[in-house]
Structure formats: structure tokens, C-alpha cells
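Of the protein chains in this complex, all but one are displayed in their positions.
Chains here go by letter, A, B, C, D and E, matching the order in which they are written, and residues are numbered from 1 within each.
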Amino acid sequence: MKIGVLVSEGPYTHQAVDSAYKFVTAAIAAGHEVPRVFFYHDGVNVATRLSVPPQDERNIQQNWTALAKEHNVDLVVCIAAAQRRGMLDANEAERQGKDANNIAEGFRISGLGQLIEMGIQTDRLVTFGD
Amino acid sequence: MKIGVLVSEGPYTHQAVDSAYKFVTAAIAAGHEVPRVFFYHDGVNVATRLSVPPQDERNIQQNWTALAKEHNVDLVVCIAAAQRRGMLDANEAERQGKDANNIAEGFRISGLGQLIEMGIQTDRLVTFGD
Amino acid sequence: MSTLHTVNKSPFATQALVSCLNHAKAGDAVLMIEDGVYGGLGGTGLTEIMEEFGKNVSLYVLSPDLAARGLDPKRLIAGVEGVDYPGFVDLVAKHDRTQSWL
Amino acid sequence: MSTLHTVNKSPFATQALVSCLNHAKAGDAVLMIEDGVYGGLGGTGLTEIMEEFGKNVSLYVLSPDLAARGLDPKRLIAGVEGVDYPGFVDLVAKHDRTQSWL
Amino acid sequence: MSDVKKFLYVNRRAPYGTIYALESLEVVLIGAAFEQDVSLAFLDDGVFQLTKGQNTDGIGVKNFSPTFRALGDYDVQKLFVERESLEERGLSEDDLIEVVYEDEDDDWEEKPAIRVISRAEMADAMADADVVLSF
Partner (left out) sequence: MSDVKKFLYVNRRAPYGTIYALESLEVVLIGAAFEQDVSLAFLDDGVFQLTKGQNTDGIGVKNFSPTFRALGDYDVQKLFVERESLEERGLSEDDLIEVVYEDEDDDWEEKPAIRVISRAEMADAMADADVVLSF
């Protein structure tokens, strides 16, 4: 079965993205396909490569990047939500005249259409938020 | 009277930081002193200089930076909360081996001691959060 | 000695307002801001309890937040007073401490 | 056709669980996750209403979230079943849609 | 699975205190281009999103309430509002903005898009959806 996942809250502050990670891992282990995870609202903050969590805590961004690589999951960060919150990739930074960017490997910035498309193309959609 | 302000939520997602801005502006206009605003939890995300809000919306970071400059308000971003969430200044980025930084002018990164000190040295402490 | 309590959550969504009122002391003030302003609405299941608490505690709503949400001040429970941001600042200064019910 | 509802808020803090139960249909399942697991606790003011809803709706808690919060499964209301993450996935697959009550 | 899915956008939160209401609307506007069967549900504090007379000048946040009125132009024709949620908040349909759409099956007559329904009907609408997006 194809399961799409929507993450609506940022890392460390809310458990939502941890629950989503556990869920996606379990879904893939059970033989389901998770073609895409869409990050919206503060969920876009998950994609920063600049976080430095304490050594004895999980590194949320790195876990997602590794998961995406291993299981070919498309991690999409909503561009409109990302712009408000200061999440940019190199292209966006150049386009907006910003002097830095912060999106980690494995995440890509795209439009809300990717969320609708995920809803159309998957059999289930599960939302993790606040 | 000296009034300290604590901001606990991030920009655009929660109204808290907008309320704090209006409050601080009104407090200063009324002749009070706001020596420091402390940004904790997701509040640290207010300090990013990389945000690009829609043209017809307020620019939260720029408003705070301007307010700090005009009225000499010390905008302190909690270092521990900031590290988790990927908010770094140039020094921190170098120390942590990160290839970019994102803290805007007018904000400085420091420890939680600055929050306690604010509680000790001000007559009132007002928290804006979720 | 008295406290200014602020509440920024809708009483229809969370328990923050009720918990605040249960801990406020006579002579305290409660200022409802942001989504908290819905707590000042009359004609709801909460109106009676608010009127009761209002006998001992001064109840305020932040008027700009009320206007943003399209609520006419006429809808407010009797005794609930609207204040603007300068009024908010005055309330902070007037009371000995501020406690936020998040 | 049936729905899996997920609730991730404490019923003592927000109205999410009650609103969910008020909209769930016979044959639906409600999975309480994160702070939502507190909704499965017995011996509270909510226990009776939960038992009533449990007659028409299957009630689950996510066991890892229950354990994180130091709650023994023995504390759960009769009829509330613990599931792990693979069980969560199975519930999603089994029901036709998932609705999150945030 | 048919080509057209039923999308239900569930709005349970008040406007302005948090951004969810606004960002929900942004999804609806983008989603309208996908020619799916779209419904919006307003229940609990979500009904506050539709109140008349919103004026955000005093809080420095953009008033997005006029955007709801544009939904008809995007061919969004079903805004379900729960009656019990209104009543619990001391509101009635008269307190809500008007949203209309032009009915192509009825000589493009303007019709109201907001439909006040009971809690039981809201539960039916939820159970009828293929995809539920919660904000």
C-alpha cells in the first residue's frame, strides 16, 4: 500500500516529527511504500542542516536524510512555508538575494501542489502535527 | 519601570511574537524601559535573517532588529535552544563546524543565565508563548 | 500585592482559562489576549462561570485582538472591559507580577 | 468503509479527544498517541464517557508513548488496547482513511 | 480508485492566534487547480475563521478573511460549518461572512457556499472523504 505522510511541526519542540519517523520506518518495514513525506507549517524547520542537538539526543534531520537515502523517500519542504520561516536551499537563497542557505541533503523545496499530488497518488495520508 | 520580556514561540506560526512586539513598543512609548527580550524554545527562530515573508505581510525579524537599534533593547537568543533548532551566528557556526549561519543583526546568542538575570534585574517579567 | 494573569488560548479549545481562574485570587486581574479573547464572549456555556469569577477578579480583553477576530465589544460578558496595548502595559505596571497561562 | 482517528493531545488539556469521539462513527477506530495516551487512563473523570464510546468505537493507545510517560498498561480503561508502531501501521492500512485530530 | 478524489480540509482552530487557518487556506487555493472534489469543514474553534468584520489593523497581522470570499472563483463550493460548534460559541449563521459560487448546472446562478450542518452531518461528511487534511 502507498502511504503519504504530512509533518506539520518543527523538530525537538513537538514529538510529531519523531512519531512520523517511527511510523514511516515501521510502514516500510511492513512492506508498504512511503513515496513522499511533505513538511508544512513549522514542519519545514526539520530540514535545517545547521542544528546541533546535544550529543545524547537524537539528530532528527540526519535520521530523515539517512532514511530518505536508504528507502528512496521524497522529502518535500513547502516553499511558501519555508520562505516565511527562513528555510532556503542554494537556488532559493540566490533568487531571494540571501547570503546563506540551510537546507540539508535529502530534502527538496517545492510547492503545495506536491501535497495535493501525494493525496491523489497514495492510498492513505497520515498527518503528524500539533 | 523596567520590564523584561520572554518570547517562547517562533515567527508567523504563533501570534505570541507579534503580541510581544506590540507590547514592547507600547511599554517604551509609555516611558518604561525594556532592557532585554529573551527568545527561548521556538522563539529563537525569530532571529533568522533568511526569512522571506510575502510582500503584503509584516517582516517580523526586521521589525525587531529596527526596534532594538532605535531603543537599545538587548535581544538575546538562548544558545541551547538555538543549537537544537539550527540557529547559529558566525562564531557558533565556526565552533560547530557548520558551513553557514543565519542570525540577524541586532540579536545575540547567549546562555540561559541571561534570562535569570533579566528576572532579577527587572521589575516585571512578561511571557508571550503558546 | 496582586497578580496580572494573561490567557492567550480559547476556552473552547484548552483548559488554560479555567485553570487560571481557579488559581486567581481576589483582587487579581485576568487579561485575555490573542485567541484568549473568546473567553470574554457572552451567550456561551462559559458565560455563567465567568460572571461568577468576575465578582472577585477584574476581567479584561485586549481590544485589538477582539477586533481582529470580528467580535463586536457588545458581545462581551457584562463586566469584561476592553483595553488596548497601552492599557495592557498599565496593567502590567499596576500589578506586582505577571503570570502567563500558556 | 471506516476511519482511523488519531488524537495526540491530553484530554485534560484540550478538547481534541472529545471532539474526535463526537464525530467518530460506529466501526471506526481511535488511536491515542503522544500526549493523547492520557485519554486511555482509568480512574479519571473521563473514564465513564470513554467506556461509553468504547461500545461503538475501537480504542487504542500507542504503547511506546504510554511507556515513555511511565504509565502501566494496567491503568488503562477496560477495552482500550495497546499497539506498537507496526500495529499503528496495520490500523492505517485496515481503515479506509486516517483523520488526525490536532 | 476513480480519477477524482474527495478532499476534505478540516479546520478546527481559530484564526490569527496561530497560522494554521491561513496556511490551510493556502493549500485550498493551490489544491483547487487539481480538479478534485473539494470540501471545507469548519468545526470547534474553526468556525471563528468565518466571522464577519475582522479587522487586524491593531495587531499587525494580515487579515486573510477576504480570501474566503474568493473561494467561489476557485470553484470551491462546499464550506460545511457545524451548527453545534456555532451555538456553543454564541454564534449564528448571521455572524458569518457570505461566500458564493456560480452554479454552472443552474444557469450560473450565485449560490451560497457556506452550509450550516449538524454534528451528525459533519461526521457523515468526514466519513465520505477520501483524503482528510487537518489544520
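Simple rule for what comes next: contacts are C-beta pairs under 8 Å (C-beta built on N, C-alpha and C of every residue); 3 or more make two chains touch, one makes a residue touch a chain.
Nothing here was measured: the structure is a model prediction, and the numbers come from that model.
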Which residue among A:Tyr21, A:Tyr40, A:Trp64 or A:Phe107 touches the omitted chain?
A:Tyr21
Who touches the missing chain here, B:Leu6, B:Ile28, B:Met87 or B:Ile109?
B:Leu6
Touching residues of chain D against the unshown chain: what are they?
8-10, 12-13, 34-35, 38, 41-45, 47, 63-65, 67-72, 75, 84
In terms of residues, what is the contact footprint of the unshown chain on chain A?
12-15, 18-19, 21-22, 56-58, 130
Applying the definition given at the start, please give the residues of chain C touching the unseen chain.
1-3, 15-16, 19, 22-25, 97-102
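One rule holds in what follows: only the chains that are shown with their structure count from here on.
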Strictly by the touch rule at the top, which chains does chain C share as contacts with chain E?
B, D
Based on which chains touch which, give the shortest step count from chain B to chain D.
2
Taking mean CA positions as centres, which chain lies farthest from chain A?
C
Turning chain C onto chain D by a C-alpha fit takes a rotation, in degrees to the nearest 5, of 180
Roughly how far is chain A from chain B, centre to centre by C-alpha average, rounded to an integer in Å?
26
Chain A residues counted as touching two or more neighbouring chains
41, 80, 125, 127, 129
Which parts of chain E, given as residue numbers and ranges, touch two or more other chains?
16-19, 44, 59, 61, 131-132, 134
